[in-house]
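Omission of a single protein chain aside, the complex is shown with its protein chains in their original locations.
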Amino acid sequence: MMNNEQELTRVTVAQGGKYRWLTVTALLLAIGAILRLVAPSIDGITPNWMIAMYCIAINLTKPTMGQAMGIGLVAGAVEVPTSKSAFPYGNLAAELVGAIVCATIVNMSFNMVIGRLNIRPGVCAALSTVASGLTFVTILKVVMSLPMNVYLYGMLPVVFGVAAINTVITQILYFPAQKLFTGREEK
Amino acid sequence: MKAISFENFSYAYPKSGVVLEKLCFEVEQGSFTAIVGPSGAGKTTFCLAAAGVVPHYFGGRTGGTVVVQGIQTMDSTMGELAKDVALVLEDYESQLVAMTVEDEVAFGLENAGVDRKLIPQMVRETLQLVGLSGREQCEVGGLSGGQKQRLALAGALVTKPDILILDEPASALDPAGTEELYSLLGKLNEQGMTILVVEHDIAQVLPYIDQLVLLMEGRIAVAGQPEAALRKMSEESLFQEVIPPLQELRFLLEKHGCRFGAWRCEADAVRELSAVLQEAGEVSRSA
Partner (left out) sequence: MKQLAPLTKLVFTVAVSIWAMLLTSLPGLGLLAVAQVVTLAVCGLLGRTYKGILSLTGFAVVLILVQYALGSELEAAIAGGLRMIDMATVFVILLATTKMQSLTTALVSQCRVPQEYAFMFTTALRFIPDFLAESKAVREAQACRGYTGKGGIVRRFTSYLALVGPLVLRAVSRSETMALSLELRGFGAGRRSFSTDVGLKFRDYCTLLGMIALTAGFTAGRIVYGW
């Protein structure tokens, strides 16, 4: 052909279509569910994988608040049949609160960086895990009318321990996932 | 009306160079086309373009047009095109989204709003077609690779599309499974379905296809009637490694003056070759 350069028109669409947020979340929740079953604890503290996974999902997909609430409820619902939950309402409420907290932090407009490191995923995981854990034990306390000292000395330390480990996990896992999520680069 | 026609179609992903370049290409109604080409040639992108995924899903830059069943893909949506074209992607496992086999096949019907009373019958027929009858209640996660592949095919077939596109469908199948798959596709093709498949094992598809396309670096290097296309690939040494050895042998013998009838499968090849060898034997004896 004579003219070698064809004019190409740019097509702008919502990259990744309408459902990428949905599929990536569903798959990460599946991982959260199996890790709850198979992953061993580190020195007595088990990370809460489900929270870590939906924090990653919410950081990746930046859903609306409504979608985030849905994600939280589904996360709680997935825990019920897969890990023989002793207290299903606790799971549902806790993950709902956790996801709301996470989405709130994700939607905050100011930067969260230390040097050149974006620490938003870690912050999300820390606060979501604390919020989710507190919700769970508080509901458990109310429903079972647990005494205050069980609550304060038996449960709260566990919540903060899990939050610490979740923070590290989420922060580390997020970046490779994000690189893959946003797509290949020009070579 | 052509089933699919590419007119000067070019495409680049948002973060890539031009992947398909000025393709001009047509697929007849009710034909069976096989596409071959080296890795990265753009075969998958080609399939995606025929289903409107490119550019609707990925965005990017395009030029020219793709017309599918009279509809220009740019002016339509993936959902609209889905009524005419079904696409089974290479990573079939990620396309299976329901918990049981039955729900998986029903998924497309439910999305299309098909009446509930009609669904079970259609699901049963489709599962029978792909050889998964009796597994309606099985969990999808528990199936073998080959069964999952057939289930993905069932999910695509159940809405009775006019055009079926498969990207490397045999990658998870053993030789027997591959043969079974292609004989099923051949049967569907006889019933009038237009089929387009990316496949490297040309010997497997040769008995069924009407058209063979070699894609290289985003351009159509060779396209046409299978024997002619293979001959051209052999003569010009284009992506020669996929030419079936028996066909290579034939081209070699033809250069030495042998004449063969058309052949598509091994049985025919054996018949043709032995006839020629016998002839050669007689010639040498009489000489």
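For reference, chains read A and B in written order, and residue numbers begin at 1 within each chain.
By definition in this document, a residue touches a chain if its C-beta (ideal position, glycine included) is under 8 Å from a C-beta of that chain, and two chains touch if they have at least 3 such contacts.
These numbers come from a predicted model, not from an experiment.
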Shown chains touched by the chain that is not drawn here: A, B
Residue, one of B:G17, B:G40, B:G79 or B:G134, that touches the chain absent here: B:G79
Among A:L22, A:M112 or A:L156, residue touching the chain not depicted: A:L22
Residues of chain A (touch criterion as defined above) contacting the omitted chain: 16-20, 22-31, 33-35, 37-40, 42-43, 49, 53, 56, 60, 70-71, 73-74, 77-78, 80-82, 84-89, 140, 143-147, 149-150, 154, 168-169, 172-173, 176-177, 180-181
Footprint left on chain B by the chain that the document does not show: 51, 53, 57, 77-80, 82-83, 86-87, 89, 91, 93-100, 102-103, 106-116, 119-120, 123, 139-142, 155-156, 159
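Keep this in mind: only the chains that are shown with their structure count from here on.
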Interchain centroid distance [CA atoms averaged], chain A/chain B, Å: 40
Residue numbers on chain A that touch chain B, as the complex places them: 1, 6-13, 15-17, 183-187
Complex contact set, residues of chain B against chain A: 8, 10-12, 14-18, 21-22, 55-64, 74
